[in-house]
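Worksheet: one structure, shown below.
Complex shown without one protein chain; remaining protein chains in place.
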Amino acid sequence: MMYKVNHGGWLVMFLASLLLAPLLYGIINKVKAFFAGRRGPRLLQVYYDIIKLSRKAGIFSRTTSGVLQLAPIVSLVAVLMAMLFIPAGLFRSPLAFAGDVIFFCYLLGLSRMLTILAAMDTGSSFAGMGSSREAHFSMLAEAVLFAIIIFLAIVARSICLSNLLSALSLVTPGISSPAILLVAGAFFVVILLENCRLPFDDPETHLELTMIHEAMILDYAGPELGMIHYTASLKLWSFCSLLALLILPERVGGTLTGVLVYLTLIMAFAAAIGVVESIMARYRFLKVPHLVIGSLAAVLTAVSLLIFF
Amino acid sequence: MELVLIILLPLLFAVLALSLYRHGEWPLRLLQFGAICHLVLVCRVTLPGRVLAVVSFRGVDLFGLDEVSKLLLTLTSLLFACVAVHSARWYPADQRLGIERGQGPGMRAGLFVACMLGLLSTMSAVLLARNLGVLWVAIEATTLASAPVIIFRQTPRSLEAMWKYMLICSVGIGLALFGTLLLASAYTGPHELSPGLNLDALMAVRHELDGAWFKAAFIFILAGYGTKMGLAPFHTWLPDAHSEAPAPEPAVLSGALLNCAFLGILRFVQLAPPELSGFCRTLLIALGLCSLVVAAFFMIRQRDYKRMLAFSSVEHMGLATIILGLGMHNLAYLHLCGHSLTKMMLFLCAGNISMAYDTRAVLGVKGMFGAIPRTATLWLIGLLLICGTPPSPLFITELFLVMQAPLWLGATVLFLLFVVFCGMTSICLDMVMGPSPTTPPDEEAGKAAESLCSIPALAVVTVLVMGLVIIFFIESSGLV
Amino acid sequence: MSTLPEIALILFLFTNIVLVSSSRLTHCIQLVAVQGVLLGVIPLVFWDWQSAAPYGELVFLSLTNIAIKGIALPLLLILAVRRAQVRRELEPVVGYAFSQLFAILIIAACFAGYRHLVDDDTANAALLAIPVAAATMLIGLFIIIARRKAITQVLGFLVFENGISVFANGLMVHHGAIVELGILLDVFALVFIMGIAVFKISQEFQHIDADRLNALGDRQDPENSAAPPAYTWE
Partner (left out) sequence: MAYLFACLGLLLVGGMTALLLSSRPSLAMKIGSCSAIIGTSALLLTLLLLLRKMGFAASPWEETLLFTRGIRFAYDLASLLFLLPTALLGLIAAIHSIGYLRDHDAKRSGFYWFSYNLTLVAMLMVPLLRSAPLFLIMWELMGVASFALVIFDWGSADSRRAGWIYLLASHAGAAFLILMFVTDNRPLSPGMCWLPVVLGIIGFGLKAGLPLLHVWLPSAHPAAPAPVSAIMSGAMIKLGLYGILRFVILPGGDAMLQCGWLLAILGLTGALLGIILALSQRNIKTLLAYSSIENIGIMTMAYGLGVLGVVYKMPGMAMLGFSGALLHMFNHAALKGALFLGAGSVYRATGTLNMEKLGGLMKRMPWTGGAFAANAMALSGLPPGNAFLGEFLIYAAAFNGVINGHGPLRTLSLLCIITLAIIGGLAIATYSKVISAVFLGEPRNDCARKAREVSWTMCGSTLALLLLNLLLLGLTPYIMPMFAPLLTRLIGGTSTAITVTDIALLLTMPSIFSLLLIGLSAAAIRWRQWLGVHREDAEGVTWDCGFAAPTARMEYTGTAFAQPLLDAFAGVLGLRRQIQRPETLFPDAISADLQSQDLALSGIWRPLFRRFSSLAIRTHRMQSGFLHAYILTMVLALVVMLVWGMFCHRLDQPTTAAPVVTEEISK
């Protein structure tokens, strides 16, 4: 039932994920370009951006107090710490403890709150608009996330992230597979919402009125902007890896095959996000709560399926 | 003989005050001197050791002391002493302001003092009476003594108040007389042994009293003395009389006179034969509840703060009757003491406020903290005490009332007390707080009102000390 | 039924009925005076002179009774009426005919109630006093309620008091001369002060209609209910 305990393997995978995280954005942009019939930016474009930005000096607005400089750093540290608990590469994370899933979710909440505060500090109306929408949608996303955790907790009878994910896979006997599909689908919706992907928020738009996440980081420049992009990619990577671990059983052949399958699955999810973005247009802001509450309903049905059958 | 002296001394001073009609300040000094002499006499008489023989004349034993009358007598004379000292300083200030405001100087000092001292002597007669007939005569005399003071300033409203007071009280007390006579004829034993209204004799023979006659007598007594005490269906004179009378008079009326009427009913409850005690209980509780309901409903959005205090007296008399109905005599006496002192303080404060703001309407008085801070704090503290917040003994009596009463009665009493609390606090807070006063009291009247705060402050301190002492002895005392 | 006490009681009852129906004020006052005298006579009539009990006290009391209730009070009332320049005419709230009917009803009810309560049929005169007293009291109260003038209310109160004392005298319930004297003095003082009050009211109001004396009260008459409530809750 438990993931293999291989701290060395886990450390390697953790460092690998730090390195490979920006690659996901490259894959997404490449897939979108392929659908649009153009060649699109290079796969490693995000790496070049981050390296270039980290060499520049920062420019800060006069209206801001210290919060604008402080927020990107602390949210980066928060996301990094959150990733410590993810059982990367099907290895049990050495730092796992009972209740670390709650800690994980609230760390993401911390990074979100800091970005909101920094956005409001700039005093520009676009940043205010973005942060108020972010607060509204993330509150709904949090509810769905916790519903999913309840589902996993009932199966795994524990609230440690490593045990939760290992107890379940698409083919585990005794649990009706539609329930797992529902949970996975709802989790995919949460990924799209949390990482500001298309149906909920359009990262590449130039119209500030429609942005959420981009509007919040309008005022950053230099190393801060680089850190924010890196934090965003880390968040995307950790959510995709969670989804992958959710689907994969705790043992996939040997350790090496397990790691390879895990990484390809994450890349596949990035491609899937790219496909979804090229097919769908952005939802109107009033429609977004309906979809999220729909996914909450889906998870609750999955839970009731689990409990009563 | 001292008992007779207690009654005659105030009368003597009253006559003296009448004769000094013309000489301005003398009557007021007489009033103070008489009150203090009365207090000294009473203290001498009610010393724990002394046992006094019953004064009787031609078969009718007139005056005597027992536990209840000792307590109520000390309370009444203490209260009257406070009011006397207060009105000695209140009267000249009121006269000066009355002339300034064109309302006339009010009743002459001599007559005012005579009536007050007459009231004192008649009240002590009531408390000392050992014969139901003498009790009735004394209570009737209190009405006579207190009626003229109501028309202190001959305004149309005070005349009307006095007329109603006179008529309703006299009709009520007439019913009480009929009840007393019914009781006298309820004795069916041999003629020569007939108790003839003497209390001790009646107590001895109360088992042979005829049931039907006693029930009729008790009902008439309840109606009669209930009128004088302000129980619900018979309370209609109380708000008018107390709101129109000048400041010291309702303080004495509410403080002491209602207790005397309560004593009338108490005498009859003590006489009740055992099989009728259930009957008496239900009647007492019914009337008490009725007056609580009336007080609660009339307290909401009351326009005149003196009427508010009058209805609060109705409410507390109702509570005392319920406590008596539940059989807890000691608690009822404690309730009366607490209520009298606090109500006296509140009426004196109301007098000061009406002197400062020259109006009795609640809406006319605003921002008292700014204009007359000391009276305002006393007014607020007095109100909280009268509504039964802890440091006051009234909280303890209400608490034990609810603890002893059946659940439904406890719940309704608490609800009604809450309604009263809402009404009173909303009125009081309206007066005490709020922006700068709408009709700013002229500086001079405000200062006069502030200077008269000493007696109410003393009363508040005594009530608080009484409450604290009771809290300390709550466990060991027999109350629980 | 022909013994002297019954006659006195019946006469007493009769004065009540006439009082209710009379329309002139002075006539009413004279009737109350007659009632006072009768009240004084009743104990003398009820006392069986044969027994050797000391009757000095009794005679003294009935004489003072007659003096106060028969003579002093009516004179005082007539003085008050003349000083208050009140019109002789009584405007009753309840019509004369109806008040007579009501008085008879009261008397009937009292006798029926008495018969129901006390079922011994010794028809001695003493027990007759109870229904007469009850009837007089109720008629007294009726006069207070049904008449407009303040003076008639004082009269009603006097009749009410007479009813009570006829009960005491009728049942020969003696509870000490001091007490009876006290009661008499109290009633006298009360009516005396009421007379002064009526005089003061007539000076102040130029009328003595009790029902127009209704300024005091709690009713929030609708037209000024627009006045803001005691606390501005909103």
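Should a chain be cited, it is by its letter among A, B and C, assigned in written order, with residues numbered from 1 in that chain.
The rule is short, and it goes like this: contacts are C-beta pairs under 8 Å (C-beta built on N, C-alpha and C of every residue); 3 or more make two chains touch, one makes a residue touch a chain.
Note that the structure is a prediction, hence the values are computed from the model and not measured.
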### Query
Which of the displayed chains are touched by the chain that has been omitted?
A, B, C
### Task
With the full complex in mind, choose from A:16, A:43 or A:70 the residue touching the hidden chain.
A:70
### Message
I'm checking contacts with the chain that's been left out. Which of B:142, B:312 or B:426 qualifies?
### Response
B:426
### Query
Which listed residue, A:145, A:161, A:234 or A:270, touches the chain dropped from view?
A:145
### Message
Across the whole complex, list the residues on chain B that are touched by the chain not included here.
### Response
66-68, 71, 163-164, 167-168, 171-172, 175, 211-212, 215-216, 218-220, 222-223, 227, 233-234, 236-237, 239, 269-270, 272, 274-279, 281, 283, 294, 296-298, 300-301, 327-330, 333-334, 367, 369-370, 384, 387, 389-391, 395-396, 399, 402-403, 407, 410-411, 414-415, 417-419, 421-422, 425-426, 429-430, 432-435, 471-476, 478, 480
### chain A residues that touch the omitted chain in the full complex
56-67, 69-70, 73-74, 76-78, 80-81, 95, 97-100, 102-103, 105-107, 109-110, 112-113, 116-117, 120-129, 131-133, 135-136, 138-140, 142-143, 145-147, 150, 153-154, 157-159, 208, 218-219, 222-223, 285, 289, 303, 307
### Query
Which parts of chain C are in contact with the chain that was left out?
93, 117, 141, 144-146, 153, 210-211, 213-220, 225, 229, 231-234
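Throughout what follows, only the chains that are shown with their structure count from here on.
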### Query
Distance-wise, how many Å sit between the C-alpha centres of chain B and chain C, to the nearest whole number?
29
### Query
When the centre of a chain is set as the mean of its C-alpha atoms, what distance in Å lies between chain A and chain B?
79
### Query
What residues in chain C touch two or more of the other chains?
none
### Message
Show the residues in chain A shared as contacts by 2 or more other chains, in ascending order.
### Response
none
### Message
Going by the contact rule set out above, which residues of chain B touch chain C in the complex?
### Response
57-60, 62, 131, 133-134, 136-137, 140-141, 143-144, 147-148, 151, 154, 156-157, 159-164, 166-167, 170-171, 174, 177-178, 181, 184-185, 196-197, 212, 239-240, 243-244, 298, 301-303, 307, 362-363, 426-427, 429-430
### Task
Within their complex, state which residues of chain C touch chain B.
117, 133, 137, 141, 144, 150, 153, 157, 160-161, 164, 167-168, 171, 173-180, 182-183, 186, 189-190, 193-194, 197, 200-201, 204-205, 210, 213-218, 220, 227-231, 233
